[in-house]
Each structure stands twice: as C-alpha cells, then as structure tokens.
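The chains shown are only part of the set, and none of them has been moved.
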Amino acid sequence: MSELHTVNKSPFEKSSFASCLEHVLEGSAVLLYEDGIYAATKGTAVEGKLKSAQGVKFYVLGPDLKARGLGEDRVIDGVEIVDYEAFVDLAAEHSKVVAWV
Amino acid sequence: MKFAIQINEGPYQHQASDSAYLFTKTALEKGHEIFRVFFYHDGVNNGTRLTTPPQDDRHVVNRWAELGEKYDLDLVVCVAAAQRRGIVDDGEAERNGKDATNIHPRFRISGLGQLVEAAIQSERLMVFGD
Amino acid sequence: MSEAIKKFLYLNRRAPYGTIYAWESLEVVLIGAAFDQDVSLAFLDDGVYQIVKGQDTAAIEMKNFSPTYAALGDYDVTKLYVEKESLEERGLTIDDLMDLKWEDEDEDWAEKDSIKVVSRFELARIMEGQDVVFSF
C-alpha cells in the first residue's frame, strides 16, 4: 500500500506543499486541506507544481474549499474532492500518513 | 482500524484542533477506534476548562470533552508541554505550588510516553498542526 | 484628547479559517473605528482570500465571519486596498470578491465601492504614507 501525505498550509505562504511534492513517490496520494486547498485551485501561479507531479493522486477536502468560497469548478481537473468520511477512508487505506505540517 | 491522533496547536488560533476533531468524530461514527488523542506543544491549551468563546461560535474544548464522554476517549495532555504553558491539574498544582487548576475534568495530564505508546498500539498516527 | 488624526493601515496577509488572524484583525478594525482615525485596510498575499465571496463554513463548523466585511462601510471604514498582483497569482479577479460598498454622506448618500484594486507599487506607496501599520 502506498502513503498518504497531507498538506494544510497555503502554497503561497509556506513551503510545505513544495517540500511534500519533492518527497512524494509515484503511486502515493496527497490530501490538501485547511489552507492547503489553495494548491488545488485553477489558474494560480503555483498550479504547475501539482500538475507536474507524475503518478501522484491528489485529493482536496470539500468542506475547507467551501468555507473559503471556492466552488468545485475552481478545482484543477483530476483532483478529487472528498469529505471527512473519505479523508478517514484514505487514511485507513494507505499504509501510513505523513503530515507536512 | 485503530487511530492515534496528535494535535500540535491550541484552540482557535489554528484550525488544527478543529480538523482533528472532525476527523476523530467521523472516524468514530464510521466504527473506527481512536486509541488516544494526544495534545502536544500548544495543543495542551485545548484542555483548559476556563474558555468562554462567543455564543455564536463553536466551543472547541467542550466539544472535545463531549466527544470524549460519548465514546470514552482517552484525551491526554502532555505534562512537559503543559507545565511550560500553564495547564494544571490537582497533582501538578500540588507539585509546583500553584493555587489553581484549569484542566477540564474530561482530559488527563500524562507523559510523552503516552504518545509513543499510542503510535505503537495504533495502526495509523494522524498529526494535526500548524 | 486633542491628538492629531493618525493614518492607520491594517495589513491583511493571511487566509481566513486556517488561522484566526484574519478574524481577530477585523475585530480590531471594528473597535478602532470608534477612535476617529484615518483608517485603511490592505489585502495582499493570502489576505486577498479573506474577502472572496460565497464563504460557507457550515461543514467545518467554524463561524463564518465574512459578512462582517460588508458592515465596514457603516463604520466609516471605506478604504480597502486589494493588491492586483496578489489576486492574479491566485487566479482571482475582482468579480471573485465580495461587493463591498459605502454610502457617501457628502454626495447625498451615493453608494460607492470600498474595494480599490491597486498595483504592488501603489500599495507600497500607500504603506509609505501611513503613520501606523498593524500586522496580525
């Protein structure tokens, strides 16, 4: 089973998203939540980072997206929007969770 | 599945405790087990019974306590981190000559070994921080 | 007090909800409005996310404080500078922001926009012209 990485900070404010991507292996998953959701939105100056991560599956937490006024239409294609139930499932399904706090 | 939860930040200033709460509540509702919730660093401030947030906002501390009551959760505040930040129970008050306590009765203060044990005994460690 | 009026700038550089700074900063602005100073707000970096419209916090069980921005006009806080480059870097336009207005007493209560999009350089000049800058 592959790993689940979590990122909860804005890619514009902190380097944790960039650092996570530099250490994620192919076949792993990344969940973006809290201010980390901004990394999953379209048309930003950092959009290319997520798009160029080869073989990595991205998830974004819908409740945090909605709180910040960003609709599902703003999420980069291929990123899956999930709720807390799916967050729990993802944590259970992957072999371990690495928090890039 | 058996989860351990680690929370590194205090209530309100950061979303960490909110996210951890919603994760924990959802996991429990889905039938998973929470071996322990460990409050570390400023996370110890989630364990004070003295908070009074505005009435139209969530009560982070009481919400943890109520979830703890409902599911018999082990809510552990790290003693070393708590001493630095002024979270005190009866034992700590006596040992350190303090004239008051502020720990919420649903939480308990214990050592860092409880975090390590939680990581050993659980199948997944979830860390919520800044 | 017979103090001269000071030019106050509130620097908003953080996203909402992930941390409380945005909200508690807004509380200072509301209290500060009673002191009759010359108040401006600057939204730059992730601070521009604070005034994105359509915020709905129900599913994260936190208080949605964004409606408070609409009340700023009633408190005579009418100068909200939003940095153009910060919006662009985040794929946002002025249409993504709340429509914040104030009524100009001197022009028969004409409704005016509170938000003014300015360039990074203009914002630097605005900052230069202040007496006090609050950071949170």
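Going by the order they are written in, the chains are A, B and C; count residues from 1 in each one.
Throughout what follows, a contact is a pair of C-beta atoms (placed from the backbone, for glycine too) under 8 Å apart; a residue touches a chain by one contact, two chains touch by 3 or more.
Predicted, not measured: the structure shown is a model, and the values here were computed from it.
A.B. asks: Per chain type, how many copies make up the whole complex in this structure file?
C.D. replies: Assembly composition recorded in this structure file: A x2, B x2, C x2.
Just so we're on the same page, only the chains that are shown with their structure count from here on.
A.B. asks: State the pair with the higher C-beta contact count; candidates are B-C and A-C.
C.D. replies: A-C
A.B. asks: Using CA atom averages as chain centres, what separation in Å is found between chain A and chain B?
C.D. replies: Distance between chain centres, rounded to whole Å: 26 Å.
A.B. asks: Go ahead and note the Å separation of the Cα centroids belonging to chain B and chain C.
C.D. replies: Taking the mean C-alpha position of each chain, the two centres sit 35 Å apart.
A.B. asks: Taking each chain's centre as the mean position of its Cα atoms, how many Å separate chain A from chain C?
C.D. replies: Distance between chain centres, rounded to whole Å: 29 Å.
A.B. asks: Quick check: what residues of chain C touch more than one other chain, meaning two or more?
C.D. replies: Only 17-19, 60, 62 qualify.
A.B. asks: Could you tell me which residues belong to chain B and also touch two or more other chains?
C.D. replies: 15, 19, 22
A.B. asks: Of all residues in chain C, which touch chain A in the complex?
C.D. replies: 14-19, 45-46, 49, 52-60, 62, 64, 66, 88-91, 96
A.B. asks: Taking the touch rule as given, give the residues of chain B at its contact with chain A in the complex, in rising order.
C.D. replies: Chain B residues touching chain A: 1, 3, 8, 15-16, 19, 22-23, 26-27, 30, 32, 124-130.
A.B. asks: Which residues, counting only chain A, touch chain C once they are in their complex?
C.D. replies: 8-10, 12-13, 34-35, 38, 41-45, 47, 62-64, 66-71, 74, 83
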